[in-house]
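One protein chain is absent from this view; the other protein chains keep their places.
Naming follows writing order (A and B), and every chain is counted from residue 1.
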């Protein structure tokens, strides 16, 4: 019975047209042109590399896309158990009519060529969006992104701020900021003005969020202007050799300033908490980051208290932090649960984390899912995975165990998938 | 099949008459007088507040109970997915004959008035106890509670010691202690005498436990009398401005002294580990506390080794600490698992934590559940939730997977719910 019920709930949820509130799509090249764009996604390269494929084989300079795909196919057997592989299988089936049988060295070229053909259609991105049930996707824009040349109602800008907070000691970043804002970043107030003009420009281009990923040891704190000034002076004179304490003070100042502008511009501030960068420097592109799961939201108490008007959609990297996220979202009006991020974006963790959220966080405060994708084709299988788990949890824990009607369960699912995203990011009609 | 089996096991467990080993009931006003006493419970006010209801609307001074309930009902929609809301729905149904349909702005007054009527019955508390299958409930008494005016066989005293350990630097607390014990708290030995007389009085009034909640960074340690003396002198002269190191030494001294008296008076010492107070000071009453889940029972190794005769029923705030609790209870004879506390008292965490306990902790060392309630009406739905999960785990993991007979499974459940509570707290006939 449970299987049929799950199927019915999934079908209802799968019929919705959604907004994807966090992706890494390039609005000027949103969809794939060959399977190399799909299999080049770090999930496949890093897993193939982890299973023994040399990085040099994957990242050989000037490698032809088809040759790259051929090499990868020869190395996917060891990862065909993973959920990431199942995403690929679903894409092959849904987008390219693959019959679901194994894809291997004997037949991958057929799939490759068929995919290249379809992707060549001028309206391929629109077809993918439509087929995936998406009306809009959020971008992740560098602060100096010109934000030109695309429809911001479909490709919604989001100001990504990692560089500003963590890399301002790099000359290149400061120069990018000065160019982008036409202002001098030589004093704390000048820095503040520059950030202000970023917000102004992004807001004028329909930006709906500010976002940042944060290492496990980050603990936001308000920094007095004098301290910020000292820190900036030091960093300007020392650059990459700046002391950790000054770099930290500057990072705190910039972060706090971003929160202030989020308040002024009424933008949600997406916090993605817990990643350590470059843990494995010899890894493939984008396959080098890991984490220390010893992180606590208590590190954010001062921030949450200081900005009651700023909504903080929060993603945590490790499932062991999910209960804190549930509890903080249950208590703090400005803390929201946001999707299932990266290393927690696999079925076992999603099911556990989602179940805990559904039973203790107000239904209005749960932003169900985002794809985090780099190419549009990934939304379909990733959202599909999430919707199947959501249907399972709703079926087992609400309909069967608590006697909810199927309609009521679907309504709850709809709110997580769509309603809350619309309300949070200002898409209500 | 599993559903029917779960139903049968639940029915058996639900027929037991239990003792609730931890509540915050006021023995002089144990039950609710209006729905405002129920919806005023912090679980509802903090969730409604988190979902957007201003604190001022909830805690307006002099607010009429019915008006308060009306305001809250207007704000429960966003939390109707939560397990806490399901407790309310079950109370409405079981105590006030509500038919199970939605309660909203169109009909809440009917429910309110009906509840007020029933609650006005002079024997309402006894009716609630009977209907809930409870023969006795533990209290949580301030150390200066007179413990008079109620039947201590039904409302069992428990000495709550947070103030003594953590707030002795407050003049008000010291004065309360001096008044309650008619002794001077000006030396370490005087403090010890005062604590001794508290235990004497509580024991003479049928107290069955000593209890305390502890922050994540607390690490009990034995303090030499000379150090305690120095700390107390410092605290007496500086009060709230006392140095952290002296406050800590005094807290350690008092805590260790409490354990010594638990041994002398053969009282279990309930430890509730992991809460940070006042993380969100702008929250509603009792809706301000959160936690840092980075805590370990290794912090208690010295204590567990020093007091082999004192039973420590232990509650942990975060599910990520549950495996340590399982392991410590599996090794230390004096460590017991105790209920599912606060932020871990929701079905997903209960099921995971309970399953882990059932398969690795001796059955005699698991105290299944307590309600933590402030008003008697909550025991029924909270114990109901737990018993349903217990029935599920027994059905799936013991009867189906291991071939246990239903009777044997029920016996195990009975021991967690009742037998162990009776033995631990001296209720055996």
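Everything that follows uses one rule, which is that a contact is a pair of C-beta atoms (placed from the backbone, for glycine too) under 8 Å apart; a residue touches a chain by one contact, two chains touch by 3 or more.
This is a predicted model, so every value here is computed, not measured.
Of the listed positions B:218, B:255, B:304 or B:369, the one in contact with the omitted chain in the full complex is B:304. Across the entire complex, the residue among B:26, B:152, B:183 or B:355 in touch with the chain not shown is B:355. From the set A:171, A:238, A:266 or A:294, the residue in touch with the chain omitted from the display is A:294, counting the whole complex. Of the listed residues A:81, A:106, A:172 or A:407, the one in contact with the hidden chain in the full complex is A:81. Touch with the chain that is not drawn comes from one residue among B:130, B:309 or B:364, which is B:364.
Residues 3, 46-47, 49-52, 78-84, 86, 276, 279-283, 287-288, 290-294, 318-320, 343-344, 346-349, 352, 388 of chain A touch the missing chain (whole complex, contact as defined above).
By the touch criterion stated above, the residues of chain B touching the omitted chain are 294, 296-298, 301, 304-305, 308, 320-321, 323-324, 326-333, 352, 355-356, 358-365, 397-398, 400-402, 412.
The working rule: only the chains that are shown with their structure count from here on.
If you average the CA atoms of chain A and of chain B, the two centres end up 39 Å from each other.
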